[in-house]
Each structure stands twice: as C-alpha cells, then as structure tokens.
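The structure under discussion appears below in the form of structure tokens.
As you look at this complex, bear in mind that one protein chain is not there, while each of the others sits in place.
== chain A ==
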Amino acid sequence: MKRTLKQLAAGAVTALGLTLATVPAQAADTIRIGSFLSVTGPASFLGDPELKTLELYIDKINERGGVLGKQLELVHYDDAGDASKARTFANRLLRQDRVDLIVGGSTTGATMAAVPLIQQAGVPFISLAGAETITTPVKKWVFKTPQSDRQAARRILMDMKERGFTKIGLISGTGGFGASGRNVTKEEAGNFGIEIVADETYNPKDTDTTAQLTRIRNTDGVQAILNFDFGQGPAIVTRNYAQLGIEIPFYQSHGVASDSFLELAGDAAEGLRLPASALLVADKLPESDPQYEVLNRYKSDYESRYNESVSTFGAYAYDGLQLAVQAINMAGGTDKAKVRDALESIDGAVGVTGTYRMSAEDHMGLDAESFRILQVEDGDWALTE
C-alpha cells in the first residue's frame, strides 16, 4: 500500500513537471513570464505570497485582454529556497522555456545564483529579494523591487534626526540580516549627524539580552536605541526593554514589520517605532496619499481571493509584475533589449512598496521615503505623521 502511494505520488510529480515543461512549447502567441520562487522550504513565507500574487494578477490581466493583445503566461518553478536549484531553474527558463522576462528570486541567495546566467542570456530580470548587492553595482539586465536595508537605516536615522537625537545606542543580532543592518547603520549615521555611542550584539538564538541593554542604558548621553534584526530576537529585546523599564525612545527595523511581531512582543512593543511598507497601514492612510488606491486595491484583491492577510512580500511580486507589464507596454513588444531600456526609464510608477524611479544608475528605484515610520499604539500600527 505504502509503495503504491509513493509511486502514485512520484507519478503525479513527474506528470506535473512534464505539463509545466511542455506547456510553453505549445503556446507561441503569448507573453511568457518566467519565475522561480521559494514557495516551499525555509523561505516559504516569502515565496508563497509571491506566487499567489503573480497568479492572481496574471489571471486578472488576462481577463482584461492581456498585454498588447497577448495573453500572459506564467512559467513557474519552486526553488525551495535552494540557490543551486534556483540556478538550474533559471537555466531552464532561459534555454528551454525561452521566457520573455523573469520576475522571481525570493531570496538573495537564489537571485545571485541566477544572475550570471541571466546576464549572459540577456533577459530582463526583476528580483524580489532585498540585499543591496543585487543592484549595486548596477547589472545591465537585473532590477529589483524591495528596498535594501540601507534605505531602512536611512529612514530610521532621518526620523531620529527630526526628533533631534544625536547620540544613539545600537543593538543587533549577529545573523546575516542583523550584521548587515549594523554595518549600513554605522555607515549612514554620520550623514545624519548621529553618533553611535553604544554598539552591542547578541546571538539570534539568545533568550536574554538584558545585560547588553543595561550596558547601552548606562552609556552617557544615549537618546534612543535601535534594534536591527529580524525573527524572534527583536521580540526578546523588546520584552527585555520593557522589563528593564527603559524610558528612552526605541526603534526596530523593517525586519519585524509584521503582525506576528506584535503578537510575540505583546505590551512591551507599545510606543516603539519602525520603518515599514505603507501596506501595513493601508486602511489608515489619508485618501489623498498617492499610494492609497494601489495599496487598498491590492489588499482587497488578495484577501478576497485567498482568504488570508496580505504580506509585504507578496507586494514585491505585485510591483515586479506591474513594472514588467508597464515596460512591455512602453517597449511595444517583448524585444528584450527594448523592454530592458523601458524598465530603466520607468519614472514614477506607483506600486505597493513605493513609487519607482528607475535610472541607469539605480535599478531599484525606491528612496528611503518609501518606508513609512509607524508607531505601535494600543497593540496596533499607527502612522506617525
């Protein structure tokens, strides 16, 4: 019994794989959008909403008659968060499926593994991953939709400057995200006239950080504390912060801008500030906000189709697809070089994550202002303006 089930499953998987692979060969008169995302595996919280968003909007665009009279067709592979699989799938998208454009790459690892192949093949690629290295230095065919942690650090420092802080304490995790956040914060602080007078770290798996926080609190002149990290570490830091009764303003990074952080940190999160996508407060924005309509339409489209709340990660895919469609429209076809040039010339496309202004020097196109500074009030996010 067990064996037959296994064989059945294996058969089904092969059959699925075959259909996926053969479909594009039959359909000639469509615009083929290739994608590789981490739909399963450790980064599934990224890939899952991204794929759902792509499917949702490709359906919607096709219902309205497609792009330039052609239907869009999604050719998707699940890299399961594995960079070497991502490279294999990128190769298949380029050589076998001959896609017109790629929107994908949930993680920085997957993206960077695929970049050399894509650069060589000369196909426009919009990545959905965060790291700055993806578009710095600029690579001819590579674009991305999420902000880098540098923009987040700038946005936080900007807010601190506005509130008149000049000396701050920094506490960050020693994992990749925290370490990179710590570096960019230290690099950027000087530009805002801010001095980092205390700099502490903790292991992402630590269960107590009161010793580090006590050290920061006892440093002379600290006016605010920033915790740059993601995962459960910031929740523990936030709880320790409340436990110690530290009164000075507290900042978190965009890494924890989600409702699950509020649940983990509980009352301790009250009053802290962080930079986040406007999507978190879509319903609280004034209607005059340039992003108001885009944000709320995406939110209601997604939530009514999938019955789960939207995430900022899905929004990266939304923006990626919209930029792709706009570039194809501007180029008047799918000629790869023309689409690439069109992508680079996009100036002022209002997306969910922010308003994109691409240029030859900037293939990400968002500035620090695309982050909104939110404050936790009564266990919910509130805009600070």
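In this text, a residue touches a chain if its C-beta (ideal position, glycine included) is under 8 Å from a C-beta of that chain, and two chains touch if they have at least 3 such contacts; residues count from 1.
Heads up, the rule we're going with is that contacts and distances are computed from a predicted model.
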Per UniProt record, name of the chain withheld from view ["Chromate transporter", "CO/xanthine dehydrogenase FAD-binding subunit", "Inner-membrane translocator" or "DMSO reductase anchor subunit (DmsC)"]
"Inner-membrane translocator"
Could you tell me which of A:203, A:300 or A:384 touches the chain that is not displayed?
A:203
Given that one chain is not shown, which residue among A:69, A:245 or A:286 touches it?
A:245
Residue, one of A:62, A:166 or A:214, that touches the chain absent here:
A:214
Thinking of the whole complex, not just what is shown, which of A:176, A:193 or A:266 touches the missing chain?
A:266
The one of A:30, A:53, A:108 or A:232 in touch with the missing chain is A:232
For the chain that got dropped from the picture, name the residues of chain A it touches.
42, 45, 174, 200-203, 205, 207-208, 210-212, 214-215, 218, 231-232, 235-236, 242-245, 260, 263-264, 266
